[in-house]
Every structure is written in structure tokens, then in C-alpha cells.
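This report refers to the structure that appears directly beneath it.
Only a single protein chain was left out; the remaining protein chains are all shown in position.
Presenting subunit A:
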Amino acid sequence: MYFVLVIIPSHYNHCTNRKCLSVCFFLQQRNLEGYVGFANLPNQVYRKSVKRGFEFTLMVVGESGLGKSTLINSLFLTDLYSKDYPGPSQRIKKTVQVEQSKVLIKEGGVQLTLTIVDTPGFGDAVDNSNCWQPVINYIDSKCEDFLNAESRVNRRSMPDNRVHCCLYFIAPSGHGLKPLDIEFMKRLHDKVNVIPLIAKADTLTPEECQLFKKQIMKEIQEHKIKIYEFPDTEDDEDNKLIRKIKEKMPLAVVGSNVVVEVNGKKVRGRQYPWGVAEVENGEHCDFTVLRNMLIRTHMQDLKDVTNNVHYENYRSKKLAAVTCNGVDTTKTKGQLTKSPLAQMEEERREHVMKMKKMEAEMEQVFEMKVKEKKQKLKDSEAELERRHEQMKRNLEAQYKELEEKRRVFEDEKANWEAQQKILEQQKLDASKTMEKNKKKGKIF
């Protein structure tokens, strides 16, 4: 009797070998007996990403004069907008425009292509209805570009220009959100990550700021606006940080391009007669929180949420609209009855048929036109003939007339000559008689 020791691989449901660690349905975690080396994988990913460089698109929306350009300069410590190239808000716009500027930032070997999308003219007119439409159109067009790039045959280069984050600037009134703020955020919260900020926060005292923040969060919840939510991580420490950030939402920020001296240190700040408001001081404003969150900890998450949630929403809506009737547009794309490829084939066939039909139609039309033209030509030929005849007849008539006239003329001429002859004869006779008379007279 032999007992065969069989080492059953882990993907079978059961195993009797003592070497297996546990009986379970899923992949088992095995202890390694030596150094394999795939712990290096994150480093490889990191190196590849660093070589490729990163892209990030940030959109800033708010009325003019809320310090958007200054805040961007402060966040990225570059003068994207300077005196020589003033920000869009320095130029007065009559309608809402969407302008983008790209800048390449390098730090520690990592390259970041930063695109800032600005919306000058937002909320500045007397009548601001639909001032959010250009913004929505811009975001949709970027998603569409990406969708087309994804569906292409050659996908080697897929630049990601989708808007990853939208900073919405709220004016520091101290009371609550304005109707414009609510409308805008309601329309954009499912297209892009919206992060509301309180601009020019040095206008508010700490108590006013607290009240204002509470009021804003209350209104945001009332109107069911979904602002960007920080994901919970497994790390407890991180979670504590995240909870602190969540309590401070919306972040009250102050921006400054100017460096002033405080207690011997040089800091970015705003110099007032009654003190200096420091931008990077956590007790003065939430700027450092915003910067850390936006750049140091959550940039990748913002991009992921844009890719997985907002872009997918857009994509499924777009593709569902394309498929014909019979498909419920509320179903997700996983439940569509036709896969996109088959759908494309059908479309192509339809397209070809349509082309054929159009061709046939055009041929018909062409033939008809040719017939018409021929008929017309015939008609005009007949007409020409008729006219020709008529002209000939006219000419003959005229000729006859002329002949008549000529005859008459000849007759007259003959008459006149005859008359002349008679006259001459008379004259001769007269002179003869005169001579006779003279002779006679002489005799007398």
C-alpha cells in the first residue's frame, strides 16, 4: 500500500497535504523562503512614472477680484501671472471665457505639466444666467477628446487634458452661499471634483470664519451638492489628518506674491497697518492645508477619481445615447445588449447602405437633369430655326420693298428727265422766238 503524498496547488478547493497553510477558496498567502525581489515593483513603477512625467489640470472659477491668480502663484511658487503677463482677471471681459495656460514645473527630478484653466468674466455681468455653460462645455470637450483618443486604433500617445480638479472661490460675505454659487456647484459636482474655497479669508475674524464655514456646509448639504470627498485610508495617522481637513472644509485661503519680514523671518504675507497676515501660518488661514492636500497627498487621488468616476459617468452617458432605441439609458455599460464593437460594425454597415442609397438617388437625379437639358436644347434649336425663317422672310419682304422703291424712283427719274427735255426744248423755242422777235424788232 502506498500513500502518495500529493502537494495540491492552492487553487484547488481542498487539500489534504499538511504543507498547505489553510483551506480556503481564495488565493492563499504564502511565506517566501527566499528573496524573490518583486518588492521592488513599486520602485519600478515610480521610475517609469518619473520618466514619463505627470500631468495635472486645475480649474479655478470665481468672480473677478477674489484673488484666484494670486492663489495660483502662491500654490505653485511660480509667477504664472505677473505684471508683464497679467492674469485674465486684470482684463475686463464681457462674456465668460475659458482660458488655459500650461507650465512645466520640475522638482527633485519629477516633472509636472501643470495646466491652469481660468474663467475670466464668470459672475461679473449684470445678468449671469448660464454663465456656467462655457465651463461645462469645456469640461465635456476635454472628456470627449480623451474618449476619442481612447477609441482610436493607434493609441500610442494619449495626452490627458481632462480637468482633474475645480477650485471654486466663494466671496467672503460672511453670510452664506449666493444663488450663483449654488447653481454652479449643483451643475458641476458630477462632472468634476469641486473643492470650494473661501477667498480673501483675511477679511474675516476667526469667529466669523467659523460661522461662515458652518453656514456654507449646511447649505451644501441642503442642496445635496457633492463636493470632493477625501478617501479614507487604512493608515490611522492619515485618517486623523483627513478628519482634521474635513472639519475645516471649506478651506479659507489667503494668497500673496509678496514676501514680508516678520520677527526676522521672511514669509509670504500681506502687510497691513495693524499686522501682517501670513499665508503659510496655519493659524491665520488654511492655505498650507490646501497646498498639502492638493499637491502633496491627494493629487493622484484627484486624478483617479476623475478617471474612474467623472470620466466614466461621461463615457457611459455618451455611449448610451449613441445606442439605438430599445436600450434603457439608465443601465450601466456592462448591461448593454450590444457590445461597443458590434455596435460599431452595425453602424458601419448602416453607413455603407446609406451611402449606396444616396449614390442611387444621385444617379437618378443626374439622369433626370440630363433629359431635361436635352429637351431644352431641342426646344431652343427649334426656336432658332423658326427665327431664322422669320428673318429670311423679313429680309425678302424688305428686298421687295426696296425694289419697288427703286422702280418708283426710276420712273420719277425718267419723268423728270422727260420734263427737263421739254423745258429745254421750250427754252430753245423761246430763245428762237426771241431772236425772231429781235430780228423782227430790228426791222420795225
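Everything below uses one rule, namely that a contact is a pair of C-beta atoms (placed from the backbone, for glycine too) under 8 Å apart; a residue touches a chain by one contact, two chains touch by 3 or more; residues count from 1.
Just so we're on the same page, contacts and distances are computed from a predicted model.
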Chain excluded from display, named as in UniProt, from "Kynurenine--oxoglutarate transaminase 1 isoform X1", "Exosome complex component RRP45", "Neuronal-specific septin-3" or "Aldehyde dehydrogenase domain-containing protein": "Neuronal-specific septin-3"
Hidden partner chain, touching residue among A:Ile136, A:Leu180 or A:Ile227: A:Leu180
Option from A:Val96, A:Ile139, A:Ala171 or A:Ile245 whose C-beta touches the chain left out: A:Ala171
Selected residue (touches chain absent from view) among A:Gly53, A:Pro159, A:Pro206 or A:Pro231: A:Pro206
Of A:Leu66, A:Val289 or A:Val305, the residue in touch with the unshown chain: A:Leu66
Contacts of subunit A with the absent chain, listed as residue ranges: 63-66, 89-90, 92, 124-129, 131, 171-176, 178-180, 183, 200, 202-203, 205-206, 215, 270-278, 281, 283-284
